[in-house]
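All protein chains but one are shown in place.
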Amino acid sequence: MKFFDKTLWFNTNNRREIIHISRQIQDVVDESGITEGLCYVGSMHTTAAVLVNDNESGLHSDLFDLLEKIAPYSVRGYKHNRTGEDNAEAHLRAMFLHPQIILPVSNGQLVLGTWQRIFYLELDGKRRKRLFVKVIGE
Amino acid sequence: MKFFDKTLWFNTNNRREIIHISRQIQDVVDESGITEGLCYVGSMHTTAAVLVNDNESGLHSDLFDLLEKIAPYSVRGYKHNRTGEDNAEAHLRAMFLHPQIILPVSNGQLVLGTWQRIFYLELDGKRRKRLFVKVIGE
Partner (left out) sequence: MKFFDKTLWFNTNNRREIIHISRQIQDVVDESGITEGLCYVGSMHTTAAVLVNDNESGLHSDLFDLLEKIAPYSVRGYKHNRTGEDNAEAHLRAMFLHPQIILPVSNGQLVLGTWQRIFYLELDGKRRKRLFVKVIGE
């Protein structure tokens, strides 16, 4: 049984960004030498998420609009923000979108459908943050 | 270490359906011969989800009502739909409900609580779509 760990760093220019990372994750699988198994991709922060969906900019814009509708940034009532933080909305959004994804690895390749791409979703950026990738298998 | 891959196909009569697949997933585990490990069940499409909850039709109806409240189908503003698509809401719903589930396998059985059942949630159907199942373990 083989294991391979890798940390990927991000530092976005904007508070919120969606970054296509399918290539980087496949590169980690390639580097691992593992051809059958599972690949974990997870944020090590509490204000970021990992998701799999289409690489279509209109849809990404719709996602940020929906997040603003569900957990608005500018609402005053967040108790978390009384601690001096201003990112309660980013924590809440990350909880709902889930911080992690697992992908199967078969024949050395991440198993993704025709339109499926992997994204790092930054919800409170402009600072160095990281993803942890672990591949297990053989 | 053993690995077993299986693709399950669906083609719903309606745009939105929730399909009970616990038996099909246990059949894949049985076929794999793996008695200890993990079982990944994930959509290969960006407008479907996999979930674990009760097999109660009233609750399923409540879920579709809530999805319509959170990300309505008929809203005009979706940028994704300007590309000629009409399924922005299905992508957004799939992102929030997550495209995948992992289940433990112990003593050859999927570990599920008394009321837990596995469902394929079709959010933009009437065409052939598939789930990928991968069992890893021994």
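Going in written order, the chains are labelled A and B, and every chain counts its residues from 1.
The rule is short, and it goes like this: a contact is a pair of C-beta atoms (placed from the backbone, for glycine too) under 8 Å apart; a residue touches a chain by one contact, two chains touch by 3 or more.
As the structure is a computational prediction, the values presented were derived from the model and not from experiment.
Considering the full assembly, B:Leu63 is the residue among B:Met44, B:Leu63 or B:Leu131 that touches the omitted chain. Considering the full assembly, A:Ile102 is the residue among A:Ile25, A:Val52 or A:Ile102 that touches the omitted chain. Within the complete assembly, residues 1, 36-38, 51-54, 56-59, 61-63, 65-66, 70, 96-98, 101-104, 106, 111-116, 137-138 of subunit B touch the chain that is not shown.
Taking the complete complex into account, residues 1, 3, 5, 38, 40, 42-46, 70-71, 77-83, 88, 91-92, 94-96, 98-100, 102, 130, 132, 134, 136 of subunit A touch the chain not shown.
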